[in-house]
Structures are given as structure tokens and as C-alpha cells.
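Yeah, one chain of the complex is gone here, protein chain that is, but the others are all in their spots.
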Amino acid sequence: MQDLLITWIASIPSLALPYALASVGLIISERAGVLSLGAEGLMLVGALAGVGAFILTDGSGLVAMLASMVSAGIVSLLFAGLVVALRVNQVIAGLAIVFFCQGLTNLIGTLVSWQNQAVAGIPVLSLGPLADLPIVGPVLFRHDILVYLLVPICWAVHYFLTSTDVGLRLRAVGENPAAADAAGISVIGTRVAAIAAGATLIGLAGGYLSVVSAKIWIAGMTSGRGWIAVALVIFARWKPMQALAGAFLFGGIEALIPQLNAAGVKLPQYYLVMTPYLATLAVMIWQALGTRPASEAPAALGQPYVREERT
Amino acid sequence: MPFWAGGLISLSAVLLGLIISAAILALAGVAPSSLLTEFVSAVADPQSLRAVLNQSAPLILVGIAASIAFRARFWNLGLEGQMIMGGIAATAISLGKVGSDDARIGLMALAALVAGMAWVAIPLVLKVLLRINEIITTLLLNYVAQYALYDLLFGAWKDPADSFPHAAPFSAAERLPVIAGWLQYGMVVALVIVLLAFWLLQVSRAGFYLRFIHANAVMADHMGVQTVRIVGTVVLASGAVAGLAGFVIPSGMEGRLTQGFFEGYGFSGVLIAFLAQSNPLAAGIVAVLVATLFVVGQSLQIFYQIPFAMVQLIQAIIVMCVAGADFFVRHRLILQR
Partner (left out) sequence: MTGVRKSFGAFRALDDASLDVRWGEVHAILGENGAGKSTLMNVAAGLYSADAGTLLIDGVACVFSDPRDAIAHGVGMIHQHFKLVNRFNAVENVMLASPRGSYRRGLAEVGRDIKRHADALGFSINLDQPVGLLSIAEQQRIEIVKALVAGARILILDEPTAVLADDEAAKLLQTVNNLARSGIAAVLVTHKLRDVQAFSDRVTVMRAGHTIATLDPRAISSDELTTLAVGSKIVPPSRRGHTSGTDRLIVRGLSYGPQRRPRLHDVSFSVRSGEIYGIAGVGGNGQTELTDILGGVRKPVAGTIELMQPSGACVDLTSSGPRGRIDSGFATVPADRHGQAIASSVSVAENYAIAHVHKGRFGPWWFVNRASIRDVASSAVREADVQGVRSVFQRIGLLSGGNTQKLVTAREFSRMPSTIIVHSPSRGLDVRACAAIHHRLLAARDNGVAVVLISEDLDEVLSLSDRIGVMTAGKIVAEFDAPADRQAIGRAMVGHA
């Protein structure tokens, strides 16, 4: 029993990472006022690019992760062009990007035969003697490098948003683009940069999912994690550290499923798989029932900005 | 600008989207000329024309379902989930042999309607009572429905005859009939729904109010419009029509409930509604065009080994081109601040 518990907890960070990075990436763009529903698609792009780069470079984890970040960033520019320059409705553009990415990754994955190829993944970095400690060892000190970097990354984004000049300007663009514009801040430039920066994290989340977690690329493998990340951002009230906490919650739920199976608990397989989605719904309902005085969303979230508007 | 200029820009955008898609396909090994012949033969060859029309029926239905929901400012992205529930409900009636042979197909359709309505009711209630945004809730319920389907198809409803993950085939009485040897009855159903949607949106009083709800819900409230009642009714209708689509495919096309019958319809519905600007008559026409795309995609898959996901990609590219082009319709480009 205790072994199962330890195994369960030790497996959580790895499963939480995609949710965490995707949410934090979304927070960056949403704090600038852009509702990025394309996360599901960008994760797929990152996932495919990660596996592809891994195969092409004969196993370089670093290149694979970089590839997933860069590829998602590039695709996000397409999204940025649509919503910031062409002022397309952010929901439509987000959906279109998701389906574009789903189709594109499916197509490329099949044509270049990257799919269904097992990859070696990134090695686990055991931190020497610390990793051999009972209980604490496997839980905290036996992970791959990205997991170790997870908390610093989230904290860095938090610091960036709350305690830097650039972060202040980004938040201003998300709260009141007219005020930011009058202060001389480029609303368009800030939003495009936020979209791209956020996308790199989302892509990384996808790359981790395919190269490290599943060690394989399968079409559509993100299975809605992008949508869950969008819900997580709302649940985390647009704060990176809270998103991290929420991600651990979801990672915990996801990690529970194989442990229950191992424990011999006989539950209908597909209903178990449903749990993350039902959990997301439950979380959204629970949050809506709570009494919150004012919305914590960035005030201008989802609204395109035009300087000279005459009806 | 003249009223037809907008249409012309949108049309060129669609063409641009198709050209981009053709370029991608060329990279994947399909010569543009062969692509063109595929498109032409899809409508010229009577066999494929029949396939296109049959494929149109469920597409019209999801297109209408999306359109009426969008007119109520409700992002019904759960079309696939509602289809699945509709299919499950209809199959339950079939497997349970409920009712007489003559009445059963009607009961199946009715069950599908109710199931689709019930599945959209969940996000609807969450939105009305708790103001939870329906984009995520409808999407999440798609996954829930999908896994519920798998649970049935891989478990209790697995066809004992061949042990494949699909349900036992429907009996002849449970299949939608074919008229005059070539026209699927599903098409008739679709046409009826188009006319009903047209009546609802353009002729009825509810449609009149809906225009205000869509444009400015606050103003509609001020004018005493029963916003919640109208939006609720329209959204439930949307779910019902999507559920009906989930009945038309197994009963009209595949003959049984299968694993992936719903795939691709969710976004196609949104695409159709978007291109048709939620106009029911236009949606009917756009749906036929999308059906052509589906049929072409199927033959690309068979003859050129291009995965069916290409169809999804082409649809997404077209949406992005048209959405982007709308900018030029709304704004005359002045190259200065």
C-alpha cells in the first residue's frame, strides 16, 4: 500500500508538467488580453516537433525540446496575425488554429512516418545520494531535468509579470489597452510577443508529453489537455503559481488511474479515463459557486483593440 | 462599398484557402491536376454525386445546429458529443427492440433528439445558472461522451457476430429508407430541418428577438425580451438537431453504431455556420460543398494514402482565410494611424 502511495506521488510531477507549462503559457498571453484557445493545437505541434527532432538528431533531448518550443512559437504567429493584425474573433481564430494544427500534425506525422515510433526520451536525473532517501528520494529527487526546472520556470513567469517593468506594461495592455496606448506602449507589439512567448511554453508542454511522458507520437495525443489548461487558467485566477498548484491536482488525478489499476481495483476503463474531464467540470462548477467579489480576469481579455473607433 | 463586394472578398478568400491547400497537397505528392480531376469527378460522376448528397445530410444538420446556437450567442462546440449521445440513444432503442417494427425508426429519431437536447442542457444550465463559459464545458463533454461510447462499443454493445468494436447492425426497419433508388431519406430530414431553422430565425417572432439578443443582449433585456427563455429554447433545439445527426449517420449511412462515426463533424459544423454566417439556407449550400470536400478526402485517402486529417486541415485553412479576409470587408485599408 505504501509503495503504491509513493509511486503515485512520485509520478505526479511528470504528469503535472504539461498542464502546468501550458497554463502558464496561456497566462502570459491572456494577461496581455488575448484569449488563446489554440493551446490544444499548439501542444500537438510541440509534441510532433519534439518527436521529429528527436528522431532526426538521433536522440538529442535538448534539440527536441527546443524544436517543440520554436515550432509552437512559429505557428502561434499565425494566430497572432489573425487576432491582432486582422482582428479576427479570438474564439474563431483559436478554434481554427486547433483544427489546423490537428490536421497538420496528423498529416506530417503520417507522411514522414514519425508516428508510432517509440523514442528513448530524456534520462532521469537522479540526484545522487538524495535519490536514495526513503520516501522523499523517489518523490523529489528522481526526475528528469524538466521537472526540476518546472517550479523555477513558473516562478520566473510570476516574477516577470508582477515585478518587472515589461511585465507591468504587458498587464496594462491586458487591463486597459487604451491606457497603455496613450502611455506609448505598443499594444500590437506587446500582444504578439505575449502570444509567441506563451506559445513556446505550450509547445514545450507538448514536447514533454510526447518525448518524455509517452515516448511516442500518436495523432491527437494531447486529448484535450489544452482545453483543460484553458480552464485551469481561470481556476488559477491568472496567477502562475496557482496554475502550478492546479496542475499538480490534475496530475494527481491522472496519476491515480494506473495506480488504481495496479492495485487491482476494477473500475470500467473508459470511465476512469474520463476523470480529468469530469474533474475539470467539477472544478469550474466549484469555482463558480464560490463568492468572488469581482472578476479577476484581465479587464480587456478577448477584446481586440482599435485606436480610432467610430461606430 | 457595394453589397456584393463583401461576398466577392469572401469567395476569393475561400479560393485562396483552396489554393494553399492544393499547394500543401502538392508537397504531399498529389499533383494539382489530379486534385482538380478528383473535385470534378466528385460531382460529375453519378456514383460520387450520390455519395456527396448522402454525406451532405449529417453535415447540413450539424451546420444548422451550430448556426442556430451561434445566433443565440452560444458557442455550441459540443456537437460531436451531442451526436454521440443521439447515436447511443437511437441504438439503445434498436438493441432493446422497443416498440413495433413500424414505429421503431420514429422512436429512434425521437430518442436521438432528446438525447442531444439533454447533452447540451448540461452546459446550458451551467451557463444560465452559474455563468460558466460554454466553450470549455461543451468541449469537455465531447470527450466524456466519446469515452462513454467506447465503453459501450468495447463492452456491452460489442457485436457478438464479429467481436469488432461496433454495435450490432440495425434491422431493415431501423434503417432510413432510400427514395427512388438513390436519394437517402436523411437528405429529406435535413431539408425539413433547414426550412424549420429558416422559419425560426427569419420569420418567427423568436427569430426577431434573437437578432437583438445576438447584437446586444443587455438591450434585449431592457426591452423586456424573455432572453433566457428564447436562448434556452434555441440552444436545446441546437442540441436536438445535432443528436438527430447522430441518428442519421448510423441509421442512414453506416447501418450501425460505430467507433468513429462522429469524427470531424464538430468542427465541420462550426465551419459551415461560420462560412454561412449562421444563415440556414446558406448553411445548406455550404454543407453540400463541405460534403464534396469529404468525398474528395476519402478518395485521396484511398488512392493517394493522404490521411483523412487533410480534410480537417483544408477546412481550417479556409476558415482562417475567410476570417482574415473579413477584416478587409469591415475596414477600408488606410495605411496610416
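Just so it is clear, A and B label the chains in written order, and each chain counts residues from 1 on its own.
Here is the rule we use: a contact is a pair of C-beta atoms (placed from the backbone, for glycine too) under 8 Å apart; a residue touches a chain by one contact, two chains touch by 3 or more.
Predicted model only: the values in this text are computed from it and were never measured.
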Worksheet, complete the sentence: Out of A:P134, A:G184, A:G264 or A:G290, the sole contact with the unshown chain comes from A:G184
Worksheet item: Just one of B:Q47, B:S171, B:S204 or B:Q305 touches the chain that is missing; which is it?
Response: B:S204
Worksheet item: Hey, which of B:A31, B:V98, B:L195 or B:M223 is the one touching the hidden chain?
Response: B:M223
Practice prompt. Identify the residues of chain B touching the omitted chain, counting contacts across the whole complex.
Written response: 199, 203-209, 211-212, 215-216, 218-226, 332, 336-337
Discussion item. For chain A, which positions touch the chain that isn't shown here?
Written reply: 163-165, 167-169, 171-172, 175-176, 178-185, 299, 307-308, 310-311
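Criterion: only the chains that are shown with their structure count from here on.
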Response to the item:
Between the Cα centroids of chain A and chain B the separation in whole angstrom comes to 29
Worksheet item: Within the complex, which stretch of chain B touches chain A?
Response: 24, 28, 75, 77, 126, 130-133, 135-137, 139-141, 143-144, 147-148, 150-151, 154-155, 267, 270, 274, 306-307, 309-317, 319-320, 323-324, 326-327, 330, 337
Worksheet entry | Complex contact set, residues of chain A against chain B | 37, 78, 81-82, 85-89, 91-93, 95-97, 99-100, 102-104, 106-107, 110-111, 219, 223-224, 227-228, 230-231, 234, 268-271, 273-274, 277-278, 280-281, 284-285, 288-289, 307-308
